[in-house]
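First, the structure itself, so that you have it in front of you.
What you see is the complex with one protein chain gone and the rest in place.
Right after this comes chain A.
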C-alpha cells in the first residue's frame, strides 16, 4: 500500500495560528496595563502636588500691604515623607518671585484662577510640577498669585517599574492561559476528524458499508466521496467474483458434456488404436479443465488476497477435511493416505484460501505418486511455528528446482505424462506468503517429495 504524502498537520496549524494571535494579544495587554498604570500614577501625583499647592495658596493673605505666605509643614511633608523625594516650590506674584526657586519652570497659560501640571527638568532631575493661580488684590493693584510645587520622580519610577513587572506577568499569564485554551480548542476541532478516521480504520478489509456516523458539515462532502468510493469498490469486487464464477461455469459445463460423451464412446469401441486415441482425448480434456480450474482458482485467490480476512482457522480440522476429500481420488489409484501426527493448531487467516492451498499440495502428492504407495500428512506445532507436511513416495522434485516450481506455469521436468497446469504450487505459495508463512519443497533421504507449509506463530 502506498503511504500518503503527509504535508503539515491541521492540529499544528490551528495551534500555531491560535498561539500567534494570543501572543499579539498578550503584548497588547502588556502595553495597555503599563500605560494605564503610568497614567494612574501620574494622576495621583498630580492630585497630591495640586492639593499641596492649594494649601499653600489658601494660606496667602495681605499683612501691612504685603503678601504673606505660610508654607504649611503638612503641605510639603506629605510630599517627601513616604519616599525620599526632593520637593521644590516657588511663589510668585505676577512675574515677581516672592519665595522659593526662581528657576522652577512655570507651566504656560494657567490663567488668573486655575491649576496646571507639567513635567520638566530641574537641577538635573526630572520633576513633576503643579501650579495653582489665584487673583490677588494688593495695594499695587490686581495681580495674580501663583504657587508652584514640584517633586522629583524617583518614587513614581519605582512604581512604574513595579507595574511594568506586573503587566509583564499579566501578559505572560494571559499567554499561558491561551496556550492551554488553544490546545483544548485544537483538540476539540480535530475530534470529529479523529472519530471518522478511527471508525474507518477499525473496519475489517471486507467491510464496505457506507459511513453512517454523524459528521460535521465541513466533512460531509469528504464522507460522501468516501462512501461513493466504497460502493464502487464493492460493486467492482462483486463483479469480479461473479465474473470468475460465471466464467468457470461457462467453461466447465461444455467440457463436462464432452468428457462424459467421450467416456461413453470409449466403452463402445474395441479397436486398440481407437481406444488409445480416445483415452488421449479424455486426458486432454482433463488437462484443459484442470488448467481452466486452476486459472480461475488463481484469479479467485489473488482476488481474495486483496481483502484477506483474519479469522481463527482450525488448521487440524481443515487438514483432516482436505485429506478425507481427496481420499476417494487416492483410492482409485490405490494410494493410501495417513495422518501420523496431528497437533491441534489454530492460525489466523482465510479458511477458504488455506483449504485451497492444502488441497493443491495433496492434489500434487496424489498426482505424482505411483500406485500402491502411501502419502503421509502431518501437522506439528511447537512454540514458534506450525508445520504442515506432505510426504509422498513419488519421484521427488528434480534437484535445485524448488524455487522455479512455484513460478507461474512452471512444471517439474519429470512431470511428463501427469496432468497439471503448473499453477498449483503458485497458488500454494501465494496463499502461504499472504499468511506470513513459507512453502518448503524438499526431497526426502529415502526418496519421495516432502512439501511443507510453515506458519510462524505470533
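In the analysis below, contacts are C-beta pairs under 8 Å (C-beta built on N, C-alpha and C of every residue); 3 or more make two chains touch, one makes a residue touch a chain; residues count from 1.
Criterion: contacts and distances are computed from a predicted model.
Novice: Could you tell me which of "Two-component system, OmpR family, response regulator TctD", "Penicillin-binding protein transpeptidase domain-containing protein", "Carbohydrate ABC transporter membrane protein 2 (CUT1 family)" or "cytochrome-c oxidase" is the UniProt name of the chain missing from the displayed complex?
Specialist: Spelling it out: the chain absent from the display is recorded in UniProt as "Two-component system, OmpR family, response regulator TctD".
Novice: From the listed residues A:202, A:270, A:312 or A:384, report the one that touches the chain absent from this view.
Specialist: Once the missing chain is taken into account, the touching residue is A:270.
Novice: Which of these touches the unseen chain: A:37, A:237 or A:352?
Specialist: That would be A:352, which touches the missing chain.
Novice: Consider the whole complex, including the chain that is not shown, and state which of A:167, A:289, A:364 or A:452 touches that chain.
Specialist: Answer from the full complex: A:289 touches the omitted chain.
Novice: What residues on chain A make contact with the chain left out of this view?
Specialist: 241, 244-245, 248-249, 252-253, 255-261, 263-264, 266-267, 270, 272, 275, 279, 282-283, 285-286, 289, 293, 296-297, 300-301, 304, 325, 327-329, 331-334, 351-353, 355-356, 371, 417-419
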